[in-house]
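The complex appears here without one of its protein chains, the remainder shown in place.
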Amino acid sequence: MQVKSFMFDMIRSELEDVVGVENVSTSEVDRASYTVDYFWLSRMWQDRGAEGPKPDIIVRPGSSEEVSKVLKIANYYKIPVHTWGGGSGSQGGALPMAGGILLDMKRMNKLISIDLNSHSITAEAGMIFQQLEWYANEKGYSCMHIPSCLTCGTIGGALGHRGIGIFSSKYGKIDDQCMSMEVVLPNGDIINTLPVPKHAAGPDLNQIFIGSEGTLGIITKATFRLFELPKYMKHHAFLFKSMKDGLAAGRDIMQKTQPSIMRLFDEAETISIIKKIIGFEKRGAFLNLSVDGPDERLVDIQMEIIKEICAKYGAEDMGSEYGEKWYENRITFFYPDHIMDVPQMFGTMDTVADFGHVEEIYWAMKNAIESNFPGVRFIAHCSHWYGWGTMIYDRFIMDNPPEDKEEALRLHNQIWNTGVRAAMEHGGVINDHHGIGLKLSRLMKEQYGPAFQVMEGLKKSLDPNGIMNPYKLGL
Amino acid sequence: MISDICVLCPYGLDAGLLTKAVALANGAPVRAFVPKVEADTAATFGATYVHALTNVPRDENSLVTWLKEKISQYGCRIVLAPASIQLRNLMPMLAWELQSGLTADCTDLTEKDGSILQTRPAFGNSLVATIKTLSAVQMATVRPGTFPALPCPCDNAQVTEEIIAAPDGRITVIATETGMEAAPLNHARVIIAGGAGIGSREGFEKLEAIAKKLGGAVAASRNAVDAGFAPYRYQVGMTGVTVAPKLYIAVGISGAVQHLAGMSGSEKIIAINTDPKAPIFDYADYGIVADWETVSNKLLEELS
Amino acid sequence: MISQNALRHAEKCRFCFMCRHLCPIQLQTGKEVNTPRAKGLLLSMVNKGAAEFDKDMAQTMYECLICDACVNDCATGYQPPLYIREARTEAVVNDLAPQAVMQLIENVDATGNIYGVQKPSFAQEGSDVLVYIGEVAACKVPQMAEGLLKVLAKAGVSAKVLDNEPASGVMLADLMGYVDEVAQQAKACAAAINATGIKTVVVLDSYDAEIMKQRYAQWGAEINAEIITATAYVAKLIEDGKLAAKAACGTLGACHDDDRLARTFYEFAPIRAIAKAAGYQLTEMFNKERLAKSCGSAVALAYMPNIVTKVAAGRWDDLARTEATAMLTASPEAYLCLSQATPEGKQVVDLYSALAE
Partner (left out) sequence: MKILVCMKAVPSTGQVQVDGQFRLQRDGAKLQWNIADEAALEAALTLKSAEDTVTVLTMGPAKLEDPLRELLARGADRAILVSDPAFAGADTVATAGTIAKAAEFLGDFDLILCGRRAIDGETGQTPAMVAAALGIPCISNAESVQLQNGAVFVARRLESGTVLLSVPCPVCVSMCEYTYTLRLPGIMGMRRAKSKTVELLDSAALGLSPQSCGLKGSLTKVISMDSKFPGLRNGPKETDLNAGTDALLAMLQEVVK
């Protein structure tokens, strides 16, 4: 943002007039704290002592009206606006690559209402998702959106990149759980999507803004469905001889029953992460699942059917202890020392496909990565299941990446291109629930082909000056 | 077969070490420097040349030059000694005088084409190193009790009397106060460690009573120290001492990774905890799911 | 700069967002720098020469209550207060600390307490226990000190209180980290306590109890007596029948577990026993016990009143979602902070005074 300092201070005082002096900052310290999110490249860049992407000015809005006024100012002066919630996105979606204004949404963290009649809860989008869950739990309910970043990200962040929680196989993704939203458009207009998520009044505006990653507008409020906290939850684990048997069993389970959690680990991940965290010693494809609900009879019947299906595919019944242990440690996987960290290089290439293509995609990606990049390990598990298919949550791990940061960046992007293209060639979709952000922005046109013009049209009409989160989502 | 091997035990024979020397010598003669009163015991454990020492100065500093002359005089090439406190101080000085390599606290010695390879733990037993000595004379100290003592009487033992006329050391002993104080933590064979589950300082006094009966030492997890139940010097783990005893009893310890890093080298680990899901059980050879106080009371009865 | 060990913790926290939801200051200010992650990231950047430890960064390191909510949450035992305190030492050594903080340090130099006043004395003779009042109760919440002493008298306990009671060092430790000046205060305090020869020390402010129990021994300032929190001691008196329970007062209250009872001593039952004995009907806030949200600390209130008042208001919001009209506390620090933001129709109750009436 090459604006002379006099003009810079004029804009700054205009922004202070909107949100108050104490909610605007240009201090080095504030700017530095927005240069890293969970994206490996931004972490590696900092770890190597390099300077990350800094915003020029941080603005902390307190209401939708303030957001609207800030966007009007940004549009007038054509200053890029990057929206930052929890900052825990793994795709670089919130990184202020173009400098300009960094809109930190976390002041907007108020609970607006809980409607126990229609089982819904409404809150401002800057609230950390765990706070929303606690407000629901207080009344005996739950949003059943429990991702590993429950305590890290905000409501706006989860909606921004179409997040998912571990109970998604039964309770759906964030885009299934969201009923309606208030969004501030790039021109400053404050709009509301229709009050109910299912209707026949034209295309669904919710689904346009969910997953837009701050490029089409800023989500300021959202209403979600509430579920009664499940009284009964039972866990179980099985060991399949191969990933192939596991996938087939998973498909039948999803069609005959409704598990809330189901995770199938490939042989490589079973003998590494699963062994390390829950002490499971055997080889093969480990599967753990949970069934929950208000009625114990319904839970037990489903568990019986699941045991029959797994037996049919030659699985060994490992009892409930490992299943419980996985559930108890579901969050400890993500704390320092357990989760992978620099200096290792790693990436989580989740792709999603129908049952027909899932297995060939798994082998295509595994071979593409391991053959093209010696010294890179590939582990995978299927953690979110649908009636029509599942997703592969696969990771590549390189223990000692190149010392030079530019070389490490180049290699990282090459591995990503190879893996994602291998998935797309076999009918896989670029991402299931981590989002596109900066990391996969360059591959969106390859994924959509001519269909991408629809999104580009939307962008051109809603954000003619291109100020909203530039370089992200391919827009 | 190793020739010119000698064992230095001026303050008391370590029969196990002598047995190991005899084994390493494998037929070659073994020389031993022992107090006169233990001269014939040395012979029964296989020493061929026994130097019966009298008038041994209490301060090991004064013994260095005398021993240096003896070693050169008899051309000893492999010099072994027990890793007692005084000999761990004497041997390095002797090694400097002889400009020879010395490895301390060895847990094993193996013969390799005429010289010895020393094995010893590093960094609290999480690393085990094998070391070769490059100098002509090779020296090593060995932890007492490492090798079993096996009699192997040598009938043609030659005993020579040695009255040590060492210059009187400038160190004068003023007072001695005997008493077996609890073995220091990283020396103890048995350690009983308490966690936050012990709940009070009095609880730790009960562990101390048990430790005294076993001749072992008491340790504590960081949580117990932070809660003020035990002093900082008991703390085992990343920010405390690293230990590797024969037997480590973890009482009321949940098993944080920082604690495990400090005691995982123990030969046998026993965990006592009321919570069956405590992570410590996964790292233990044997677990007792019970309240620590009842188990301790029962132990105290049985031991007294 | 900071020690290698503190840097190790900072470099584990810099990319980890797992405890972001708990920081009571971030929940009010919404600032990214008011999170343990950001502080770890900044100190790692300074260590790698990519950022400068300036006045603003020093200010950030003081925008933290050291309430241990993040420490309590971390599954692998990492501790942001370790590097936050050391950064404060660095700030004071290089004269970068905020002016308000330097003023409190000068007050301590002049008068031994952060308020820069002559610490009111509650001196009295006694032999069963020594009661350590602490500067917050003495200077700012005297009725709580009087309440506790009355309760002990009612229970027939002969309680001694030191004349010009020395500071425990906990305030200075929050202002400048664990440095020699704090250890000197600790040694002086331990000496005064040991001089009385009394074997039980009842500590009114749980912050004082924490530093006495956990740090004094490491600095060679052993107290050869049993340190017990006032809540635990009074609850024991009730349990032993030495204090009669009062009639129900008809008010529904909720107990606030202060930071040290919640996350250092894990002591939850005593405060509730005292509340019942004081005649209150009890309900619970959702965030309670180890997850109790901090309402601020006295030293933080002294150097950043506006932020701490907002944090106290945040704790009142938790009460607002229950039927209770009274926030019950036995900590002078919590009482002082909560009373900065008492909403309409609600009251903050000092349990010792309630029990003593």
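So that you can tell them apart, the chains are marked A, B and C in the order they are listed, and the count of residues begins at 1 in each.
In the analysis below, contacts are C-beta pairs under 8 Å (C-beta built on N, C-alpha and C of every residue); 3 or more make two chains touch, one makes a residue touch a chain.
Everything numeric in this text was worked out from a predicted model, so none of it was measured.
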item: Positions on chain C where the hidden chain makes contact; value: 1, 3-5, 7-8, 89, 92-94, 176, 178-183, 218-220
item: Interface with the undisplayed chain - residues on chain B; value: 59, 61, 64, 84-86, 88-93, 95-97, 99-105, 117-118, 121-135, 169-181, 184, 189-190, 214-216, 232-233, 237-239, 241-242, 246-247, 249, 257-258, 260-262, 264-265, 268-270, 272, 276, 281-290, 294-295, 298-299, 302-303
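The criterion applied here is as follows: only the chains that are shown with their structure count from here on.
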item: Chain whose Cα centroid lies at the greatest distance from that of chain A; value: B
item: Inter-centroid spacing, chain C versus chain B (mean Cα positions, whole Å); value: 46
item: Chain B, residues touching no fewer than two other chains; value: 257
item: Contacts with 2+ other chains: residues of chain A; value: 337
item: Chain C-touching residues of chain B, taken from the complex the two chains share; value: 201, 226-228, 231-232, 239, 256-258
item: Chain B partner contacts - residues on chain C that touch it in the complex; value: 5, 76-77, 213-214, 217-218, 226-227, 264-265
item: Chain A to chain C touching residues, read off their complex; value: 27-30, 32-34, 36, 38, 43, 46-51, 58, 60, 84, 86-88, 104-109, 126, 128, 130-131, 134-135, 137-138, 149-153, 331-332, 334-339, 341-342
